[in-house]
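Working notes, structure below.
For this view, one protein chain was removed and the others were kept in their places.
Labels run A, B and C following the written order; every chain starts at residue 1.
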């Protein structure tokens, strides 16, 4: 399906404020960015770099006064997510080098503390995809999904204690459980068509059967319509914006995702 | 200045044909891509990767039948190029690791054959920027610039023998001369506002005084309006498209660059 | 000074066991590995990769039975560490891209929870090196250094609560405090000549004044004799060995560091 995504921020900046942004989806095998807009108003000098996870990050200093960031994109993404019940566990020795880092504990995913719990949750399941599916199912049943933003990020251990959380929290717990079983798992932030209420979203991917698969315990059913903006070990790596200096909060923040007609050779299409 | 760039290809494909494209300008310290469009008609599955020079490359298989590629962008770029007469030569031991590869000879830049000639051209000049400026000046005076596309790329040795060439050829000779003096030099492809006749363009950069500077012997004077699409050692690395299998030629190919009003919420904004 | 380092492990392996090792020091501007030995007995197929922090990592499957790893190296390292009182804080916007990841919280360094405490510890100090030196001094005074290995890694928050820890723990708390002040900080593991009792060691580096400086709160005074084996965000990234599957513990583990005569053809040469 073709989606148009939009994310807008408006700040009132008191003093020159450094930002690192992660708001540019990249084209890849699973999504194609056919059109993209990324505007800063007023325009400020900005540089871009690729971080160690392959994300495109933008650095800038927001000048004092009103400052807005507008990003939008037209993206072709899968109509339905790939699922692979029965896809096997990949022995550590056969994992690609680049996935090994996703086995390690990270700030919000203390996977070193979840092995026993993960074994219980996945008891009786075939090693691999089915274990992750069992974890996802367990999260849906046991951790209440509260849309919206928590004030401060909490870690998988804390999420498990509270029994509830935002999308990011469910992803953290899912990741920690997977890693504790030696299944590489990573955080994804991006857009999801039809998310209610609409917002930036977070979910996770697990590496089984030789590739990454998408999991999302916040949704009752896995369906298509995901647009990836960034990958990382957990939320610490994939903040859509990291701001330094005195805290600044957006005075406006809007996210929108809607389906569009597939662009095509039809000259009646307007742009 | 703000520019709108556009590059369109139309092919008539006989059999499924693999392409590697390099048509996506990246935002960086010297240019900001505020809007970009990249459409394939019909749409084909495409993946993107970053090559060893940092360029964003797209891979796809063009399906049989009419196939078109449309790319356009709105880019903020410098009004004037930085120049730095007197900027010193950087001793090899002080060069950043990432520039060392740009000292080596490459397919179309046989820098191992130009040391004597480069010494003659730059005799009496201060080491560094002024040497490169002398090389650029020499190219302007001695190698006739013939706009358009040569049928087959030729190397710096051949360009020097012929005494004429397209933009790419002048860049190759300039690069070979710089490298023969132990000055890192690299090929750049992209757009130039005001180029006559309009086409994709090629020029070169040399690393002196601690950074890369732009040189272009095809223009009588260095001015702003450049939009970078790709960097490489020479034209072999930065083809805007590389096509595999039976040769396919575009039946339509258009390039356009024009100034636009700085985007912004307030149409009166000047930039 | 020239050092010979040695690290030996001996395991009794019950079933084929995957390992990722990080035991190979790399030559760099600050240390030169003139001789290195790395033996597996029995030899097992092993591959090597460079992780995202630049460390050389080795992957192998230890076969059942006795399995030993012997590594030793002759390394030239600095006689004294560079110190730079007064070296300034680097504004976030001026930090190299590659240092930005070292500003983020990580598994054992919850830097998002330490800002107030870090401000108190560094009150009145010039921004930059002097802040880090104050943190190091504070750690020496307030966190008791207990040589040896803790059973299970704990995080900076826990270290601070306990008021004591192993070398790794002091480093984690130092890193968390630095990052909370927007000073990039990273974990280092390696060898230290004269460490009592001898063991693998951990310390931290902070990026101020345009480069990384070494800090180590476990030592009463900063001196030379450090040999770096790996860098990372925290201990999760720089385990000297990560073992998968059923836990296996070394039945022998020895570390040795001693000074050697500078190697050279002429034994009379001093260095």
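The rule is short, and it goes like this: a residue touches a chain if its C-beta (ideal position, glycine included) is under 8 Å from a C-beta of that chain, and two chains touch if they have at least 3 such contacts.
Predicted model only: the values in this text are computed from it and were never measured.
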Where the missing chain makes contact, among the chains that are shown: B, C
Residue in contact with the excluded chain [from C:28, C:64 or C:147]: C:28
Residue touching the undisplayed chain, where the options are C:14, C:46, C:80 or C:119: C:46
Absent-chain interface as seen on chain B, which is shown: 18, 20, 49, 51-52, 57, 59-61, 91-93, 97, 100-101, 103-107, 109-110, 112, 152-153, 182, 236-237, 242, 244-245
For chain C, the residues touching the chain missing from this view: 26-29, 32-39, 41-43, 45-48, 50, 54, 58, 68, 76, 262-265, 269, 271
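FYI, only the chains that are shown with their structure count from here on.
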Fraction-based call for chain B against chain A, same above half, different below: same
Central subunit by CA centre of mass proxy: A
Cα-centroid distance, chain B relative to chain C, in whole angstrom: 43
Centre distance in Å when chain A and chain C are each reduced to the mean of their C-alpha atoms: 31
Junction residues of chain C, two or more chains touched: none
